[in-house]
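Removed: one protein chain of the complex. Kept in place: all other protein chains.
The chains carry the letters A and B, assigned in the order they are written, with residues numbered from 1 in each.
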Amino acid sequence: MNGWHLLPAALLVLACSGRYGGAPGAGARITVRGSDTLVVLMQRWAEASTTSQPDVVVEVSGGGTGTGIAALMNGTTDLAMASRPIAREERARIEGSGAKLVEIPVALDAVAIYIHESNPLSALTLDALRGVFAGKIRRWSELGGADRPIVLYSRESSSGTYAFFKEHVLQKCDFAPEAQSLPGTAAVVQAVARDPAAIGYGGIARARGVKVLPLRLADGSVVAPDHEAATTGRYPLTRPLFVYLRAPANPEAEGFARFLVGPEAQALAEEAGFFAWRSPP
Amino acid sequence: MSTSRKPRRRFRRSLGERIAERALALVAASAIGAITLILVFVVREALPLFWDGHEGLALAAPHRYPNYDHPVYVWQPVGYPPKYGVVPLFVGTLKITGLAMAISTPLSLLAAIYVAELMRPRRRAWIKPIIELVAGVPSVVLGFIALTYIAGATQDLLGCTYRLNALVAAIALSLAVLPVIFTVAEDALHGVPLALREASLALGARRYQTVTRVVLPAALPGILAALVLGFGRAIGETMIVLMASGNAAVLDPSPTSSARTLTATIAAELGESPRGSEHWRVLFLLGMILLLITWALDAVGRIVVRRLARRLDPSTDEGA
């Protein structure tokens, strides 16, 4: 009988333990949302900044670049992580509301092409890659491999990697409808690692258990997405990763943004498999 | 449903009593309020599509986009121009739901027949809760199971080209739907009066004849209600299909090809779209369509069940 009365009381205590009605920003909570490519690195950054700024809680969510920028537009996040530069309409929408948009490049990434470890293919041109992902080249034998269909692994359209790949590889073409869209780069890596007929794409930092396929450039040379090729810009699928915020931001968000471009954060980026941000090539 | 009349006080009630009744009625209205708010807030975001105009939305007919030489059904919401061909999503939803129903209906009904008709009551008392417990398994766990076990097993067994496909999602989905159909159908079978069975057996009918010609027809309204409930659950399920179907928006009806459902599309894409954009509105439109489908399903289910119940037993005027 008494246990029955205790339950609501316990619930009430829990509900009231939250701080209601505090001053805005008093929670010193920063939310960061966006690119899955950056999410892991951002979590490391959040962890590192917690040790130096213990009062600030950094909350990190993924969902893709589009998600982050949409959240920034809707005002539902402080910082947006992006694996592509913000689109003109998106910028206009944010600045139209009177705010200023600040763009901070935080690291450099190379989009790698993943294939199964047993796949003998040694390199691919960008044109052939477009043919594969647009669904015009459908069998590995057309590329000199075994006679089996090519299984395409792509990302959800909310991902910046998807948009980057679409812009730089597919250009005006659409992805083949057969391309499976998976909710994260990890899912792509996992799928490709288990499927000898697979091809997929994603950030170089995530490539584990798969073979990274080098690209054949127009001059016939073959280039792999390594540190040197990425920082010199020779690897064509190299991209800067950004963090965006609205200009009159709360001081905690600004402080965190400053931390991101500092030497500690940049060292962490290198450690996580990305390349530290240098001035744009 | 209890038909016993509650004693009601006829003499004058205090003000407090009357206020309490009004207050409770007001709270009870919140259920109506909730369903209204859901409808209003989903429709509110979707409807401007129809008067503000839209670019690439194709609800039923194929649409001719630039860069395509003939009209097509394409779902490519990011691109120039964005292409919102909804037909592949309908195909994907129907494919996965249909497959899941095809797997779970015979299994759950037969299992229900065994448990209700052929099993000793003491055993029934512990078999039933086991299956009911599975109904409570979170769908994200089933999606994970599909991803880790079912995908590999079906690929090894059937040699499918795609590791994640409609069949994998449908198998996991039937694990979610099966206990729902089983529980309701078993209740319906169990609720058939013993006298009917005894009469049939006394007339010399075999057990299987009794089950197929007497018990099943008598329990039909309940069984249909179970199927409608299962179908509704299958069509609205999100996490399983998002994780296990491969999410490619293809028109291919083959069970071993991929499929993209309405629910998974909303879950995967809503976060990315800025509020008020065309994409955002199209996704709310998909939500509205889902809402209408479940609504229609509920209505059709109730009408069919009521008709059947009346035909079987004209004395009952209330179905539920």
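In this text, a residue touches a chain if its C-beta (ideal position, glycine included) is under 8 Å from a C-beta of that chain, and two chains touch if they have at least 3 such contacts.
Throughout what follows, contacts and distances are computed from a predicted model.
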Message: Missing chain, UniProt name, options "Fe-S cluster assembly protein SufB", "Phenylacetic acid degradation protein", "Aspartyl/glutamyl-tRNA(Asn/Gln) amidotransferase subunit C" or "Phosphate transport system permease protein PstA": which is it?
response: "Phosphate transport system permease protein PstA"
- line: Checked against the full complex, the residue among B:T238, B:S258 or B:S277 that touches the missing chain is B:T238
Message: Using the document's definition of touch, tell me which of A:D36, A:E90 or A:D174 contacts the absent chain.
response: A:D36
Query: Touching the missing chain, which residues of chain B?
result: 1-2, 4-7, 9, 13-14, 16-17, 20-21, 23-25, 27-32, 34-35, 37-38, 41-42, 44-45, 106-111, 113-115, 117-118, 127, 129-134, 136-141, 143-145, 147-149, 175, 178, 182, 206-209, 211-212, 232, 235-239, 243, 263, 266-267, 270-271, 275, 283-284, 287, 290-291, 294-295, 297-298
- prompt: Tell me, which residues in chain A touch the chain that this view leaves out?
  reply: 1, 4, 8, 11-12, 14-15, 17-20, 22, 24-25, 27, 29, 31, 36, 39-40, 43-44, 46-47, 50, 57-62, 71, 74-78, 182-187, 189-190, 205-206, 208-209, 246, 248-250, 253
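Note that in this section only the chains that are shown with their structure count from here on.
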Task: Measure off the straight-line distance from the CA centroid of chain A to the CA centroid of chain B, and report it in whole Å.
output: 34
Residue numbers on chain A that touch chain B, as the complex places them: 63-67, 69-71, 73-74, 90, 93, 149, 151, 156-158, 162-163, 166, 172-175, 177-183, 191, 194-195, 197
- prompt: Any idea which chain B residues touch chain A in the complex?
  reply: 67, 74-80, 83, 88, 152, 161-164, 242-243, 246-252, 257-258, 260, 268-269, 271-275
